[in-house]
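Omission of a single protein chain aside, the complex is shown with its protein chains in their original locations.
Naming follows writing order (A, B, C, D and E), and every chain is counted from residue 1.
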Amino acid sequence: MFTNKFIRGLNIINEITVTDNKEIGTHMDIVAAFKDLAPDLESFIVEFAFGDIYSREGLTKQQQTMATIASLVTLGTEPQLELHINVGITIGLTPKEIVGTIVHLIPYVGFPKVLNALKIVKKAFAQRNVTIKDLQMQSN
Amino acid sequence: MFTNKFIRGLNIINEITVTDNKEIGTHMDIVAAFKDLAPDLESFIVEFAFGDIYSREGLTKQQQTMATIASLVTLGTEPQLELHINVGITIGLTPKEIVGTIVHLIPYVGFPKVLNALKIVKKAFAQRNVTIKDLQMQSN
Amino acid sequence: MFTNKFIRGLNIINEITVTDNKEIGTHMDIVAAFKDLAPDLESFIVEFAFGDIYSREGLTKQQQTMATIASLVTLGTEPQLELHINVGITIGLTPKEIVGTIVHLIPYVGFPKVLNALKIVKKAFAQRNVTIKDLQMQSN
Amino acid sequence: MFTNKFIRGLNIINEITVTDNKEIGTHMDIVAAFKDLAPDLESFIVEFAFGDIYSREGLTKQQQTMATIASLVTLGTEPQLELHINVGITIGLTPKEIVGTIVHLIPYVGFPKVLNALKIVKKAFAQRNVTIKDLQMQSN
Amino acid sequence: MFTNKFIRGLNIINEITVTDNKEIGTHMDIVAAFKDLAPDLESFIVEFAFGDIYSREGLTKQQQTMATIASLVTLGTEPQLELHINVGITIGLTPKEIVGTIVHLIPYVGFPKVLNALKIVKKAFAQRNVTIKDLQMQSN
Partner (left out) sequence: MFTNKFIRGLNIINEITVTDNKEIGTHMDIVAAFKDLAPDLESFIVEFAFGDIYSREGLTKQQQTMATIASLVTLGTEPQLELHINVGITIGLTPKEIVGTIVHLIPYVGFPKVLNALKIVKKAFAQRNVTIKDLQMQSN
């Protein structure tokens, strides 16, 4: 009933977005929210974004998420940035790498977009119980 | 005469942007081009962008460059994207990682910005003699 | 006292933005809100935006609104998007055409801007009592 | 060998982008140009952008192209705007509708993006032998 | 302990952002808010943004703030726009100059970004007790 691509995409979504904290949305909550408006969004997100794009070989999940976060900081679309900072925590980017990716963009996008992104990092770190101690740990 | 920060920044610029191909500009060529208009750009680029930002601990040079490329694809500023794709080649991002970072952004920024970026990748790969064979090699 | 262009513009505003729901703003509420700050905004919006631009021949009101919505989704300016989705409902774009215009832009602007726009569609459809049944009706 | 979605997408591409003028690129030229860098772009463009998105019901080809043009004017990505203005001519948007869609966006995106888009319209109309007479004809 | 550049930057921040109204943030509140996440933001903002950029000769504080406001309206980053409209009031841009700078941008960025900016002007003027009478006074 489900295509292989759908199952592959759904597995990635489950792997990278599901957390113990029920307040934190996953990509499947988005799909559910728009089921009436556009039922085919489910296929576009699960099959294309995850079954195709996230399934490409060549980048690790950590690298994919770092590129995603850098792009979303630049776009300034905050709900998606919040979601993918949470993904970063889930798939094992260190807090230092998440903050470092964002601060690194000051010369490219300027302070306003970086500061607005760091506000979202603070919120996500609080929700996920990331502490200053975690932040100070070396990434490797 | 030079501050420590300036020397630190200049060392990073030399490490990541200098190539055998004289046609490919470095950040110091930019500084030289605008010496008359704004002589303090040299300090802003060397001391701030490289001496401060690129000198932060927490991300490897490869990670910094991946985040930079993702941001520049999203901004659509092509001369800087060309420069940092070249940096990526110089500091050891694999061709697969460079292309992979850009293609990964299709769901976030759409096809137009990604296709325009891939045109620049083709140009940079040709200048640096990156071949299809290089591209097919696994990243690690 | 009023120019012909002003009257022409005001007629279009009344035709396309006035609804039974008092909570939904019209362009004249915007004009009123900024009367102290910039009284000439009234002329710029009524005479130029509506008396000139919306009065051009060549596009139907439905086509004008579809182009407007596509542009506002791409810009990401949400209050204006909400206003023009309401205009769309008022001037007879079907719910399917409104959602279809926005979903069609995924390949051009990516998912984040489309998903943020669909959130606003949900809000506007609820305010205007647009139902799933309405959404499933064919446009022609 | 080809999926139904691929064939459906390819049919749409052939229908909307192929012209007598060999100088005018089609989406398949883009796919060919990046075959070495990212062979899966073919599937993303043919299957997702056309097999999925352009195959949705609810908008006519004319409406889809009008929304696409409005979005690309707003983004400012010129090669794609040129391609889709050509699509507009091919699928039967009148010259007046193409120009009208772009001029209509002045109040939303300002003059610079609209003027840069009209420069591309002039080029495309010349390539396709669209004349002033064509432009003056009523759309219906 | 503090560099000359830091002291120079801090003096400018104190001069242009501190007001009697405790609800209105200054750049040092931003620094404090992110002290845990990125302690070096303090140096980037105080030393680079203010010690370097705002310390350049050639523009008055009024000119610097007018350019800043015009850029932030165009970017659409609202928290920073609110901060710098407050800076404008503090360093002596007249209310007419602040509103005038923003309204002047309609032909370049369109109505949506200008209207969203004027909403923030209304809020800032109310917080700072700027009245219509102030607005009507000539700038010189």
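Going forward, contacts are C-beta pairs under 8 Å (C-beta built on N, C-alpha and C of every residue); 3 or more make two chains touch, one makes a residue touch a chain.
All values reported here derive from a predicted model rather than from experimental measurement.
Interchain touches from the omitted chain, evaluated on the whole complex, reach A, B, C, D, E. Interface note for the absent chain: among B:Ile13, B:Leu72, B:Ile106 or B:Ala124, the touching residue is B:Leu72. Residues of chain B that touch the chain left out of the display are 30, 33-34, 36-38, 40-41, 44-45, 49, 72, 75-77, 79-80. Against the chain not displayed here, chain E makes contact via residues 48-49, 53-54, 56-59, 63-64, 66-75, 80, 94, 96-97, 99-101, 103-109, 138-139. Remark: the residues of chain A touching the chain excluded from display are 105-112.
Keep this in mind: only the chains that are shown with their structure count from here on.
Taken together, chain C and chain E share the touching chains A, B, D. Homomeric contact chain A/chain D is classed as same-residue, with over half of its interface positions used by both copies. Of all chains, C has its CA centroid at the greatest distance from the CA centroid of chain B. When every chain is reduced to the mean of its CA atoms, the largest separation from chain D belongs to E.
Centre-to-centre separation between chain B and chain E, using Cα means, comes to 32 Å.
Here the spacing of chain B and chain C, counted between their Cα centres, is 42 Å.
Counting partner chains per residue, chain A has residues 40, 44, 48-49, 53, 56, 72, 75-76, 80, 99, 103, 106 touching two or more of them. Chain contacts in this assembly form a complete graph, since each chain touches every other chain.
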